[in-house]
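Pasting a structure below so you can have a look.
As you look at this complex, bear in mind that one protein chain is not there, while each of the others sits in place.
This part shows chain A:
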Amino acid sequence: MEIDGNTLIFIILILFLFFSSPGGNGVTSQYEFNQIHLFTQQLETEYSAFQNLTYNSNFKNITGLKLSYNDVMENPLINATYPIDSKNYEQWYNNENYLIMPDEIIQTIGDSVWNLTNDEQKNIFPPIITSTLLGSINLDSNNKYSKIRMPLANFYEPARDFSDNVPPMGETYIDDWEDYGEIHNVTFTKGEMKVQFTHVDKVHTSLQSKKKKYFNTQDENWKLLNVKVDFTDKNENEKHSINTLGIYDIRTGRILAMSESAKFHSLFALPHYMSVGNSRTEQKEVFEQSKKLIAEYWNTSNYIDTLTMGYLNTMYDDAVEKCEFMMFFQLKPWNQYNKDQLKIIDDELKWPLGRPANLSHIPDITVTSALVYSPDCGISLSTKNIHGERYELKIRSIRMHLLCGIFLFVAQIYLLLRQMQHTNTPSSVNKISFYTFCMINLVDGCLATLYFISATLVPELYLPLVISAFASFILASIFETRYLISVYASQVNERNVGIVTLLTGHTEDPETSNQRPVVIPDEASISSSLYGRFAITLITFTFLILNSMSWPRHFRIMFEYSAIFILNSYWWPQVFRNAIKGIPSRRERERIENLANRRQNKMPLLWKFIIGTTFIRTLPIVYFFTYSSNIFRHHKDTRFVVILSLWLLFQIAVLYSQDILGARWFLSQHTIPEGYTYFKPVSLALLKEHDDVNDTIDTGNKAISNENHPSNITTTVDCAICMSEVPVYVEELPETHGVDIHDYMVTPCNHIFHTLCLENWMSYKLQCPVCRAPLPPC
C-alpha cells in the first residue's frame, strides 16, 4: 500500500484518538474538575473527623453515618444535616441509639454471628483467606425495619450540558425520588450467595506509580480485604453485587465489610462496627487497632490524591442503584493447625518449594454464619456455612484438569492422523462427511479461542492455558481444517447435484451435466474460502458462548443443553453420507476383496477413530455434569449425561449397523434407484460415436476375418490412460461375448478405460480423464 499525505494524516488522527484518553484521574472538563475538588474536600473533612474519633465518641459529619437507627424511629422524615440538635456526639454505645442498626440485629450479631469468644487464644484462624465461598442465603425480613435516611450530595450528579461548569450544591434523598423502585429491595426468600475474599496488602502510592507498597504494620492481627459479594435468586432474575473493602480480625475470625457509595462512606465506620458484640474493654482495643489499619491504608495509598473520575462515577451509580449492605462474617477456626503449620501452609501455597505442608488435606475456608443488613433499605439476610477452597488450591486443581485436557487434545490429534492416513486418496476422502468434521472442528476451534481468552485473564495459569490453546488450535486449524479442505475438494463435483441424484449415483443427462461448469476450483481457493468460513463461524460462536454466560439461568441452560446436544450429533451426517455413497455390507466387501477396487470399498471412518473421538469428546461433559464439585461449579445433571451418552451410542450403533448390513439397509430396495454401474456391455452405436473407435472396430473386424478362432475374436478401443487396447463386450457382436465386462469401465460420458487404469485414476480425481465430466465414485 502506498502511503500518501492524506493516509498519513488519517493514521495520525486515529492514533491520536487512541492515545489521547484522559490520563491521571480522568478529568476531562471544568465541571468534572470541580466535582473532584468538592469530593476531595468532603473526604478531607470526613477524614479529619475520623481522626478525632475515639472508641467513645460518635460519628460527626460523615456521609451516611449522621443518623442513628433511633433517630429515624423517632422521626422517619428527619433531616440528616449535621449537627442535629439533641444528638449526643460525645458518647458511644453499641446500641440503636448510636448505630444504624436496630437492637434486634445487634443482638443477633452478638449472639449468633460473632459468637466465638477467644479468651485464651484457643481458636486459630487462617491468616490468609483468599478464596471464593459459595452457599445459600436466606431473607430474614425486608419490611420490618425502618430505613435510615441517607442524603446524597448533589455535586455527584453528572453535568446536564456542556456549558455547565459548577456542580449543584446541597443534598437530596433518594427516597423522595419518583422512580425509586424495586431494585432497592430483596424480594426472594432463598437465594445463592458468592463471597470472594482477596487480600489488600500492597497499594499504589500514586496514580502513576507502577510499584505497590506494603502499609499494614499490624499484619499478624489485622488484614484489609477486598470483599466481593453477589447474591441472586435461584433463577438469577434479581442480582445484588457488592464490591468493597473489609477488615479481618485474625484473632477472632471476624470479618466486617460495608458497601461504599456516594451516600455511605463506610470506610470510616469500620472501626466502630468492628467492635459490635465486644465488651467495653475489648471495644477500645479493637477500635484503636482497626482505626490504625484504616489510617495506614488511607495515608499509604494517598487516598485523596489517587481519586479518579471513574471512582466518583461508580460511587454515584452505586448510591443511586443499590442498597447499602453491612456484612458480618464469622470464620470457622482451623484448630487442627498451630501457627507454625499455618505459616508453612501459606508459604507453600504462595511459593511452592516442597515444604511438608500436606496440601491435599487443607480444609475449606468456611464462614460458619453471616449476617447481611441493609440500613437504608431495612433488609436483613443471613447465611450459614458458606465455604470454598483457597484460591491457590483451586488454581492447582484447575491446572491438573487443564493437563488432562491437553492429553485429550493430543489423543485426538493422534486419532485424526490415523484417520487421515486411512483415507489418503480423494476417492476414499469423498466418502467422509464434510459436516461431521465441521461440527468437530467448530468445538475445537471454540475451545482454542476460549483458552486464549482465559490465558490473558488468569495469569497464574498462563502456561498451561496457552499450551491448551495451542494444542486445540493445532488440532482445529491445522489438522481438521486440512482434512476438511481435502474432503471439500473431493466432493466439489457434487456441490450442485441433488440428493436423489447423489443417491442413485447417476449423472442425469449428458446434456444437462455438460451445462454445469466443469471448472473445478483448485485447492488454494478452496482452502482460503474454508479458512474464512472457519474463522467467521468460530468468532460468531465464541461470542455467542461468552454472551450466553451472562444470560439468566433459564435461557442459559436451555442454550447450553441444546448446543451440547446438537454438537454431539456429529455422526449423523456421516450416517447420511454413508447411505448416499451406498457402502456395501461387510460380507459383500469381503467377497469382492480379491478385486482391485477393494481399497475403495472400506468403511470411510476407522472404528478406532469413531470410538476414540466419541470417548474424548464425552469425557469432559460427563465430568462437568456428574461430578458436583467440578472446577466450574457446573450443576449436576446425571439424567442429561445419560441421555446424551445413549444418543451417542445410538449414533455409533447405526454406524455399526451400516458397516455390517450395508449403508442403505434402512432404505427399502425400491426407494433407491439402481446406481450407476461402470461395468456394462457396450452398444455398437456408442462405439460409433467415437471417431477413433471406428478404426479399431475395423481392425477388430479385420481380426475376425483374419483369424477364424472364436476365442481370439475381440473388438478393442484405446484406453486413454495406458494407450493400449481395451477389449470390449459389444452387445450386437456375439463374437465379443467372451470378454469379461469387469475388465473395462464405461464412464457416464461414454469413455472406455481399463478397470485398473480408471480406478487408479479415480483415486486421484473424480473427473473423466478425457472430457473432464464428473465421475460418480464407484
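Note that contacts are C-beta pairs under 8 Å (C-beta built on N, C-alpha and C of every residue); 3 or more make two chains touch, one makes a residue touch a chain; residues count from 1.
The rule is short, and it goes like this: contacts and distances are computed from a predicted model.
A.B. asks: One chain isn't displayed here; going by UniProt, is it "Ras-related protein Rab-21", "Calaxin", "Derlin" or "Methyltransferase-like protein 5"?
C.D. replies: Result for the unshown chain: "Derlin".
A.B. asks: Which one touches the absent chain: A:A49, A:L393, A:L450 or A:I467?
C.D. replies: Touches the omitted chain: A:I467.
A.B. asks: Based on the whole complex, identify which of A:P352, A:G532, A:P552 or A:P734 touches the chain you can't see.
C.D. replies: Reading the full complex, the residue touching the unseen chain is A:P352.
A.B. asks: Could you tell me which of A:K87, A:R251, A:R399 or A:R589 touches the chain that is not displayed?
C.D. replies: A:R399
A.B. asks: List every residue of chain A that touches the chain not included in the displayed model.
C.D. replies: Output for chain A: 352-356, 396, 399, 403, 463-464, 467.
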